[in-house]
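Apart from one protein chain that is not included, each protein chain of the complex appears where it belongs.
Right, chain A next:
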C-alpha cells in the first residue's frame, strides 16, 4: 500500500511504448496488469507466461487515487488491477469492476476461510486476496520488560518509554489506531468520540519524540526510539538488525489493509485475467509473490513455500486470535473531524 513514485515513472513509459509497439500485430494471447510499483514478483510473471503462453505486460501506479482516476477516465485497457480494500466498494459502486464470481474458480477453496467473503466484497463476487498487512507498533524489549499485549502501552506509555516514542505522521493511520485502542468504530463521525481520540493523542504527545512516517525501521534499529508505530513488514526489518524488537498485536485489535486482484469493466482479455487469478490462488505461486514483496497472503498451504525467515516471522504470521480491523474510506464528515483533531494536536 505504501509504494514509491520514482520507480513507477520510467517503467510506465517503457510499458506504454511496448504497448504501442505490440498493438496492431497482437494476435497472441495477452494480459495487461496494472499494479502498485515494486509489488509484482517478476519470477511469478515469468512462471505464468511459461505455463500458459500468455504474454504479460505490467504497468504500475503509486496510489489508489491514481488507479481510480485512470479507471474513471475509462481509456485504460487493463485486465487486472489491484485496489486496496477501502477502494473496492467505491469501484463497485461506480461500475468500474466486473464480476468474476470467484467461488466458481477451481482454486477458490485455497483461500483461507478468514479471507473469504470479506466485508468489502461479500461473496467474493469481484475480488480475491492479493497481499495483506497490518499497522501496529513495535517495542524494544531491552528497554521495556513488561507485557506487550495492549494498545495502552503505546498511548499511555510507562516512564521508561516516555520521550522515546515515534508515531506516524499520517492522520488517517494514527486516528484509526487510536480509535481501535478506545474501542470506537472506524471513520467515526460523532464529534464526542473524536474528542476522546483527541484527548488520548494530546495526552500521549508529551511522551512522543518524533512524528514521522519515514525511516521508521531504521530509527528503531538505531535505538533512536524504543517504541514506534510501524507496518508489520518494516518491523521485521527492524528486528533483523536489533533482535529485541517485538511487533505488538494489541488485544483491542490491529489495523489491517488488503490489496485485491480485480478485473476492470473495460478489460479486453477477461478469460486470461481469470486464468491469472486462478493461477495466483495456488499456494506455490502466491508464495513466490510473498517472498518478493515480504507481505502475507490469504492462501492456505503457502507457508510451505515461503522462505524460512519469512515463514517463521511473527510479524508476517499474526496469531489466529488477533482481531483485524479494516478501515473503509471515510465520509467527508469523518475526514473533517479527523482533520480538526490533527490540527488542534499540532497547532
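Remarks
Quick note on the criterion: a residue touches a chain if its C-beta (ideal position, glycine included) is under 8 Å from a C-beta of that chain, and two chains touch if they have at least 3 such contacts; residues count from 1.
The rule we apply is simple: contacts and distances are computed from a predicted model.
According to its UniProt record, the chain left out of view corresponds to "Spermidine/putrescine transport system permease protein" among "Acyl-CoA dehydrogenase family protein", "HDOD domain-containing protein", "Ferritin-like domain-containing protein" or "Spermidine/putrescine transport system permease protein". Considering A:161, A:208, A:254 or A:267, the position touching the chain not shown turns out to be A:208 (whole complex). Remark: the omitted chain is touched by one listed residue; of A:52, A:117, A:152 or A:170 this is A:170. Remark: the omitted chain is touched by one listed residue; of A:29, A:49, A:193 or A:224 this is A:224. Touch with the hidden chain on the side of chain A covers residues 65, 68, 90, 169-172, 191, 205, 208-212, 222-224, 329, 332, 335, 338-340, 342-344, 346-347.
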